[in-house]
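Every protein chain except one is present and positioned as in the full complex.
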């Protein structure tokens, strides 16, 4: 079979460059088109010199007709609401799309409108979209026209919690998620909080009790639980480039050892190539999944307080964005799901 | 009055150099002796070139008799158990001591022995020691022969929780403390986890459910509560030099707005020069208290889940160690409590 | 005598906040006015929470008449050309000014216009301005109406080279200056090269052979040499917040040992409180002068090649900007030159 023709709309952010890095090494695809408003007319390898010698393609201004005619498969990496319009056009042209925005992640438009303070731009398409977390949703992804690539925080939180929601002896009504993220998660658009001198050598919480990834986490956990769940979610900004660590606190409803909890997770993720459950006594550090599609999970029971602490680590640009997007592409295009994603994490 | 003659036992760690930095600028003291086993015979300013031109003093091998004869006031910055022996000798000689170790922080030897897995080296002295958190314990510190300078994590956690334990409409039986610390907190002794290449660009949790600062936090909160409390405490290592951010989760037992909770804190710390409560809508970043004696506290009610989130920030070598030690010295020596501690934090 | 009334024009950049940090601790001054276009109307301590509890002053929009009527002494921290206009007005009102911009550093308007590509905004004032490097220019500073506070790179380079230009057995016609700077040197205005994710974990050279600090270095060295000198100057951006290290290469014209060169420097800077010459075998690291007014200098002769290597380290916001500005203020206001500047550097 010939190579799948791929386009990347909004290619000059960090998710874009990471995706291109993977696509140029993927044996089954050819990158046919990259678009950028800021850098239109410039070669993508002059925008990202890291790509010199690996790809030579001029950034085009976005024209969905042209994208549709040049490509079979399109990744859309645009801000929410802008994304939906482009996705809508592309789906109309019969294309399959992996969308990095939040537009098709929430299946309840009321929830979307509450958290994003804007009318949903394409409610009629929600039925054709799947939430792109393959470990929990593989079959729906296969059939979807639109794969809503999950947010970085939700990926780390949902994978860490899924086994408990389904099988765990925990109080699912009281979940606390304390997440720490590297700065690349905020994107490439310059702003004072991401200015080096402001965020270097500092830690802070932000958007406490208000972060837009909250409803996304709740939706997927609620689906697993079969009832509406709420979570406390606190993101923090830490001065690293890549990585999210989520430390999650739950109350055990029955006595369990750490070993038993580890076993439960091992079993749950037994056949998943990209979830690594750590042995008892080991907890993940973000550096161990850097530049990879892995989600690493560790567990610890605090017998003194009856709490279970779950720690998950991902690369926010890896499993939290571009690598997972490629995993979704592999699924919908019929490639081996691990194609182009088997590299060992970069340590150190 | 003449200057108070000061000695620093174990001066060549990070708490030592930070303390010396403050002492050389303090108008009421003269540093008479510094000791170090590793660097004995070397000038302290060749060990720490930052101090060149500011102090010239040869590191002595520790001889408690000599320390006692040269100094009125001694800081002891040694590992636990070693510290107790030296403190014991110094107290016997009639000296007042600020001790950086854990040896005199826990007033129940059984708890000490459980968490430190060693027999308490000087139980007979516990009655003469005070826990050196001036905001909660000023009067006892004044009268004590030994001030047990608090741990860095406990300082950040206890100050953040004290107003709630005394007055807050929260469930004090269910407290979750998620702390993020810079690497200097681990000290100057080289070890793989603090090797630059290992911890740079990474985050991890460590000593989960087992960290030795847990009983210290519990002791002080229990004292305030008038009953035995337990907390979940999870420390994390993040790649910054200085700073601890503690994010604390509690369930409100009555409805409160963020503004009401901020008011409660303002009132509680009204007369405290080194606790800064942030206005509603603001949360502290560690960079804002770097190189200072401040503890900054911010609050947020999550109405969706009924949780209160408290965030506190300190410099682990500042309010979390050497600056607080100097505050304690000011108290026991009769100086203005803020003497030598009024500098604005270093930002950026 | 009453306190000197001080104003800071353009107070909300990094040099502004660092200067305010020093001014609030200086016993001889009172900060009467701070201006900011971006943050006018806001309390300076809400712009920089590090200052909370230490200063409470609303940022004013700039009105030079008001500044002149409220203040005796003014610091101007504005972009070049804007600065000159404000300085001009203030001088007209009889104020003494320390100016952070480049406008009054170059005494040859042709050189200014060549490097800054703009007409000099106030050539008539150049005769009333002094280049504010006290170690080389103290007497002129005392008499000047305008002190042109030196650039950060020039401070590190000129102090490292001055003893050689005056007395050194080196070829002054062939000087190579390779400088490495922290990111705060680029200021607080957001831009892609200073975005955390772009500059973290990376090093690069920039403005090679074109940096505007070049003529400033050449002017001062030429003045010392009594003839026109040219230098090669290459700045680099490294991912630290504060600090400049300049590594300088010269050819020895006569045989000398490292010890002899160290002696020459010791002698040259014998009475200077803020230059620390390291002993043979020691070279400075930037962390050792962080948050201070020190310039640390180390030397090494490479006998194999006949080269002398000089290494100097400063804090770009310290001796490279705000601390030196305060030193200049001390001089022109008649304070002890070290007043408010005696703190030990912050290590770690």
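Per-chain residue numbering starts at 1, and chain names A, B and C are given in the order in which the chains are listed.
We adopt the following convention: contacts are C-beta pairs under 8 Å (C-beta built on N, C-alpha and C of every residue); 3 or more make two chains touch, one makes a residue touch a chain.
What you see is a predicted model, and the numbers here were worked out from it, not measured in a lab.
Asker: For the chain that's not shown, point to the residue among C:38, C:253 or C:305 touching it.
Answerer: Final answer for the missing-chain contact: C:305.
Asker: Quick one: which of C:15, C:101 or C:286 touches the chain that's been left out?
Answerer: If we include the chain that is not displayed, C:286 is the one touching it.
Asker: Which is it among B:239, B:298 or B:318 that touches the chain not included here?
Answerer: Once the missing chain is taken into account, the touching residue is B:239.
Asker: Check the options A:59, A:264, A:291 or A:325 and report the residue that touches the missing chain.
Answerer: A:291
Asker: Pick out the residues on chain C that sit against the missing chain.
Answerer: Per the touch rule, chain C residues meeting the hidden chain are 176, 178, 180, 197-198, 200-206, 208-209, 230-232, 234, 236, 238-243, 245, 247, 249, 283-288, 290, 300-305, 307, 309, 311, 313, 348.
Asker: Which residues does chain A use to touch the chain missing from this display?
Answerer: Listed in rising order, the touching residues are 14, 17, 20-21, 24-25, 46, 48-54, 184, 201, 241-242, 273, 276, 278, 282, 284-285, 287-292, 294, 296, 317, 342-348.
Asker: Going by the touch rule given at the top, which residues of chain B touch the chain that is not shown?
Answerer: 14, 183-184, 186, 188, 190-192, 194-201, 239-241
Everything that follows uses one rule, which is that only the chains that are shown with their structure count from here on.
Asker: If you take the chains that touch chain A and keep only those that also touch chain B, what is left?
Answerer: Chains that touch both chain A and chain B, as defined above, are C.
Asker: What chain is most central when centres are computed from CA atoms?
Answerer: Nearest to the common C-alpha centre lies chain B.
Asker: What whole-number Å value describes the gap between the mean CA coordinates of chain A and chain B?
Answerer: 39
Asker: So, what's the distance in Å between the C-alpha centres of chain C and chain B?
Answerer: The answer is 36 Å.
Asker: Let me have the rounded angstrom distance from the C-alpha centre of chain A over to the C-alpha centre of chain C, please.
Answerer: Averaging C-alpha atoms per chain gives centres 45 Å apart.
Asker: Can you pull out the residues of chain A that are in contact with at least two other chains?
Answerer: In chain A, the residues touching two or more other chains are 197-198, 200-201, 239-241.
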